[in-house]
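Before anything else, here's the structure in question.
The complex appears here without one of its protein chains, the remainder shown in place.
The letters A and B name the chains in turn, as written, and every chain counts its residues from 1.
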Amino acid sequence: MKLSQVKYIVEGALLTAHEPLQLNDLKKLFEVHECPAAATLEKALMELTAEKASRPVFLQQVASGYRYQLQPDLMSRVQQLSESRRPNHSQAFMETLALIAYRQPITRGEIEQMRGVTTVDHIMRTLLANEWVRIMGRKEVVGYPALYGTTKKFLDDFNLKDLAHLPPLPAMPTIDEMMNTNLYGDSA
Amino acid sequence: MKLSQVKYIVEGALLTAHEPLQLNDLKKLFEVHECPAAATLEKALMELTAEKASRPVFLQQVASGYRYQLQPDLMSRVQQLSESRRPNHSQAFMETLALIAYRQPITRGEIEQMRGVTTVDHIMRTLLANEWVRIMGRKEVVGYPALYGTTKKFLDDFNLKDLAHLPPLPAMPTIDEMMNTNLYGDSA
Partner (left out) sequence: MNAHHDTNTSDAVPSVPAVINGAPLDELPTDLYIPPQALRVFLQQFEGPLDLLLYLVRKRSIDILLVDIVQVTEQYVAYVNMMEQLAWDNVANYLLIAATLIEIRSRALLPPPIEDTPVDELSPEEDLLRRLRAYLPFREVVKDLDALPQIGRDTCMVSIPFAQAARPPTIAVHDLSTALNNFIARNEAEQHYFIAPEKITTESKVQYIVSRVHTKRKVALIDLLEAREGRMGLVTVFIAMMELVKRTIISLVQQKPYAPIYLRDISSKR
């Protein structure tokens, strides 16, 4: 595989990853037969790092691996924008966060199974990026899926002392209540 | 402000946004005195869109704005890194979605009448949980059944700018075509 192609793949993965990636992670991007040598991967990373100057994001090596981050001179502008935008958290987003908060530790598969949806990718990304959610460990089952839980920042941002202070879940509604509750927010 | 600098700022904001950004959002990146004209912003977006070819991510306009997204040829590799499974939708699921998309607003009964099959609950549930479909109102007939339609998120998730960009619906076949044409790729 040509270096340019290795760079293309590695850059794509790093730009869309929600946590820093290590060399070992990057190797998983390739089939066994096409996997580049460690030296090639490092060369690709070096070249991607060097592209820094004129681009708004740059590759940075941190303790837990490589990640792209925003140029510092753009930080205040972008922050200003994100604060002005009232993030329109979707129902899916709220439900996912609620499931993690009340049912932690929970795997992504469990969330998907409960919600019946497989496309929570961007939601998990946002939750991890917000640092409201973190990986707490791995579940001891096939595939060792990550177990997600809420962070201290989540507690801070929601003005909670600890998880015990989450509002209690009202008792399960009776069937009658369920039939009459306005579940979809429509004008039933 | 030079076009190159506008591009640099806009690209940085779009690469770090959690949701697609609209022109109005992008304007907030600039101080009042330096804010570029709408035409300049649009030119910047156009040029950024054109850079697509050799880059692993590219700028795409969808219903709720502009966003950077991964080249599809990299998706399966990137999925190796996360635990996300590739969602595969059944023909029944997609037919239901297609009927809602092309015939909205439509009731569940009308969908069932068209497909000749009772809509399975979990299909509607997944469509609603995915936020691809929402209840738009009630039909003014006995029982006031819910009228379903597609959401902006459906357009976003399918990379569509608006409903007019849906793939064209094939014309209703004549009886002759139905009997004789190779509609299904089978050899009937």
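Methods note: a residue touches a chain if its C-beta (ideal position, glycine included) is under 8 Å from a C-beta of that chain, and two chains touch if they have at least 3 such contacts.
The structure presented is a predicted model; accordingly, all values stated were derived computationally and were not measured.
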Worksheet entry | Contact residue for the chain not shown (choose from B:Leu70, B:Met136 or B:Leu163) | B:Leu70
Response to the item:
Per the touch rule stated above, chain B touches the missing chain via residues 14-18, 20, 57, 67-72, 75, 78, 84, 86-95, 97-99, 101-102, 114-118, 120-123, 125, 156-160, 166-175, 178-180, 183-188
Item to complete: Against the chain that's been left off, what residues of chain A make contact? List them.
Response: 15-16, 18, 57, 67-70, 75, 78-79, 82-83, 86-87, 89, 91, 94-95, 97-99, 101-102, 114-115, 118-119, 121-122, 125-126, 128-130, 157-160, 166-170, 172-173, 175, 177-179, 181, 183-184
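Throughout what follows, only the chains that are shown with their structure count from here on.
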Practice prompt. Using the touch definition up top, name the residues of chain B that touch chain A in the complex.
Written response: 8-9, 11-13, 15-19, 21, 25-26, 28-30, 54-57, 68, 70-71, 74, 77-78, 80-85, 87, 122, 125-126, 128-131, 134-135, 137-138, 146, 153, 157
